[in-house]
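In this view, the complex is presented without one of its protein chains, the others remaining in place.
So that you can tell them apart, the chains are marked A and B in the order they are listed, and the count of residues begins at 1 in each.
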Amino acid sequence: MLETGIQLFINGISLGCAYALITLGFVLVINAIGAVNFAQGDLVMAGGFLSVVFAEFIIANNPHPITGVGLFILPLVLIGMACFGLLFSMVTYTPLKSCPPATVFISTIAAGLIIQHGINAGFGPEPQIGPALISSGTLAIGTLTLSKQQIAIIVSASFLILCVGFLMNKTQLGRQLRAAAQDPEVAETIGVNGAQCVALTFSIAIALAGAAGLLLSNQFFITTSDGGLFMLKAYIAVTLGGWGRLDGAVIAAIAIGLFEVIVATLVSYILAEALLFVALLLILLFRPSGLFAEAIQRRT
Amino acid sequence: MIRLLQVLTILINITLFPVWLKADESYIPILVPVTGFLSLEGTAQRNGAIQALDKAPINLNIKYEVSDTATSPEVAVTALHRALSRGQPAAIAAPIFGTQMLAMLPIAKRASVALITVSGTAKLTELNNPFIFRFFPGDSVVKVAHARYIHEVLGAKRPALLYQTTAYGQSGYSHLSRILKENGTPLVFEEALAPSVKDMLPALTKLKASNPDVILLHLHSTPTALVIRQARNSGIELPIVAGSAMHQPSTARLLKADQLRGVCAETAASPISELNNEVIKFTTEYKKRFATAPDAFALAQYDGMNMVIAALKSGAKTAIEVRNWLATNTFKGLAMSYKSDGKGNMAHDATIVCYDGKTRIPKIIQRYLNVDGVF
Partner (left out) sequence: MMALLSQRSFVFTLATILIPLCFALNADTYSQRIMTLSGIYAIAAVGYHLVFGRLGALSLAQGCFFGLGAYSASLMGVHFGLSFFVCLLFAIGFTALIAALIAIPVLRLGSHYFALATLGIAQLTLLVAINWTKVTGGANGTYGVPQPDLFGKTLSSSTEILLLVWFILALAVGLTFWITRKPFNYQLTLLRDLPEIAASSGIDIGRWRLKLFLLSAVFGATAGALQAYTIGVVSPATLEFQIMVSILAMTVIGGKNHPTGAIIGAILLTHLPEWFRFLETNYLIAYGAALLITIIIIPNGIVGIFNNFIINRVHHNLKSLLEDGKKIISYPTGLSLKIKNVSKRYGGITALKNFSMTLDSGQIVGLVGSNGSGKSTLINIITGLQRHDTGTIKLDDQFIEDAASYKRSEKGIARTFQTSLHSYDLNVFEAVLACSRNNLGIEEREQKTHRILQESALISRAGVMTNQLSAAEARKLNLCMALVTEPKILLLDEPAAGLSSAEQNFLSNQVRLLAQSGLSILIVDHSMDFLLPLADRLICLNEGSIVAQGLPEEVLTNSKALESYFGMPKS
């Protein structure tokens, strides 16, 4: 009974960590441009497919199964998706940067459609399995059977999140990014290039999405229509965590993962989903600014 | 002014490219979901249909067009109207999606064109519509076979079921639970999963606690693979009898061969498992052309299109004549023999395939012929 509980707890944390990666990228972009990137879920899915491509390439040239091929592919995916992120921001944001946020909704929606159906046309509709980070086997600790991939997800997601946190809070570059996000005009006056910062933020955000895709694609397989679900979870997490707060978003995302698994075990999946929304609505009712205070309060 | 409008109307209609057919050409639209969450099955339909139509005798002059029906009945209806406006179809390959079929049926009736589908939704043939022809055994055949297998062969008394909250899943659930209850072995556990559910441990935990002796799955492709993998990883070694999603090669591909030991699937046929020469030929050609292995849906659609071709070969020209031929003749396809039961159900056999844990290609274990006694 206890083992099941621990197992479920780890499952929840693992799922939550993957959500957290997606949400972190999501909130970085929100802070940078004040608009929601509707393609975030599809970008996660794209990252998953990219890792499948890399894995097939490596395996084609190396017939022996390699342990830890995922670890090798992870930086490739990060770099690849970061480059794609630059392209993405150039197409969906830069031409529209002086327009109201509604236009960026549409441009990212359109980009998401292109990504989703482009991959569908290129790969076909079959579900794919991505490379395992270390291996897809299991680890026995006492009476527990933990999936190695799940542990890998928790470890690598935490590592990436901490890296981003360190970048944003402790480095000069991170300070510049935050300054440009908070007040682009003033940032320009002190020599911070707003456009570059936005592009860089998109790169980081989409690299994170790609990493999430890699991690999820082995544990849960990947299909082209998976994008919508990830977007929804990220959106909920960002709002619950206090719009614009990085730490709040990450915590909320992990909480959502745990909530889903625990409630599904205690009651049912349908109720888990329904209760998530009900909880969301109740929280908004009583704390209209999310669980944590908003990052920026308006001075009246 | 009015004339200008009329001219513009004509111009717009022309730009929508109607199919200009010559006198003895036949037009067959293929309306299937190639995008969205049923794109796996829809693409199989498309591929099977195209393979059949491309091999039709040249003198029949068959022209075909593929149009996406996506995920909603609205798009399917639009696709149907478009197909009907672009020519006089002799028959139409129709989507596997039950709800879309339900919306398309009245229109097909008014246009007097037969719909050739592989959808298993029971209701389709309960509406007194003479224009539906279903080439995949309905739930009243496969679910009976499913239940008979676990009862007669496995001797299971405590079945547990995980099913999908989609039309496919809900329909299968209602049939299975009823049949199992009638057999005296009601479900000891049941849970509905949305297609988006990723972590199966909560369901498996509760399922284990109810102490079943067989796990039944009625899920789509990816969730089926997820359940099996997680079950085997958690040490659940119970026999698993899944729905037709399991037999699909793309599902098996997601799993390792040893995870598949003890897993069986109910289906109409399994082209990659057949040892029959004709089927092997079909499978080889399909793999070469579409870079993927065929499943029962592709084969069923292939058979359905071939029956239409047989109708055309025997002299049927108009859609009504094709329809009448389909309703009154028996056709020996690759998967099985097809004959209408008067309501449009053409397929009456089911197959159980099982994996031996050594390979991803399942073996045919049991055939249930003529389950509903039509032949």
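Keep this in mind: contacts are C-beta pairs under 8 Å (C-beta built on N, C-alpha and C of every residue); 3 or more make two chains touch, one makes a residue touch a chain.
What you see is a predicted model; the values in this text were computed from it and never measured.
Student: For the chain left out of this view, which of B:Thr71, B:Thr185, B:Gln248 or B:Asn306 touches it?
Tutor: Residue touching the chain left out of view: B:Thr71.
Student: For the chain left out of this view, which of B:Lys63, B:Arg82, B:Lys287 or B:Arg360 touches it?
Tutor: Residue touching the chain left out of view: B:Arg82.
Student: So which of B:Gly98, B:Gly138 or B:Pro271 would be touching the chain we can't see?
Tutor: Considering all chains, including the one not shown, the answer is B:Gly98.
Student: Which listed residue (A:Ser89, A:Asn120 or A:Thr265) would be found touching the missing chain in the intact complex?
Tutor: A:Asn120
Student: Please identify which residue in A:Leu2, A:Ala140 or A:Leu285 touches the non-displayed chain.
Tutor: Looking across A:Leu2, A:Ala140 or A:Leu285, the contact with the absent chain belongs to A:Leu285.
Student: Please identify, in ascending order, the residues of subunit A that touch the omitted chain?
Tutor: Subunit A touches the chain not shown through residues 38, 91-92, 95-96, 99, 102-103, 105-107, 109-114, 116-118, 120-121, 228, 232, 235-236, 239, 243, 270, 273-274, 277-278, 280-281, 284-285, 288-290, 300.
Student: Tell me which stretches of subunit B touch the chain missing from the display.
Tutor: Answer for subunit B: residues 5-6, 8-9, 12-13, 15-17, 34-35, 66-68, 71-74, 77-79, 81-82, 84-86, 98-99, 102-103, 106, 121, 123, 127, 165-167, 169-171, 192, 194 touch the chain left out.
By definition in this document, only the chains that are shown with their structure count from here on.
Student: At what distance in angstrom does the C-alpha mean of subunit B lie from that of subunit A?
Tutor: The computed centroid separation for subunit A versus subunit B comes out at 35 Å.
Student: With touch defined as at the start, can you tell me which subunit A residues reach subunit B in the complex?
Tutor: Subunit A reaches subunit B through residues 4, 7-8, 11-12, 15, 117, 120, 124-127, 129, 138, 145, 147, 216, 219-221, 223-226, 229, 260-261, 264-265, 268-270, 272-273.
Student: Spell out the part of subunit B that touches subunit A in their complex, as residue ranges.
Tutor: Residues 34-37, 39-40, 42-43, 165, 191-194, 196-199, 201-203, 205-206, 221-222, 225-226, 233-235, 250-251, 253-254, 291-292.
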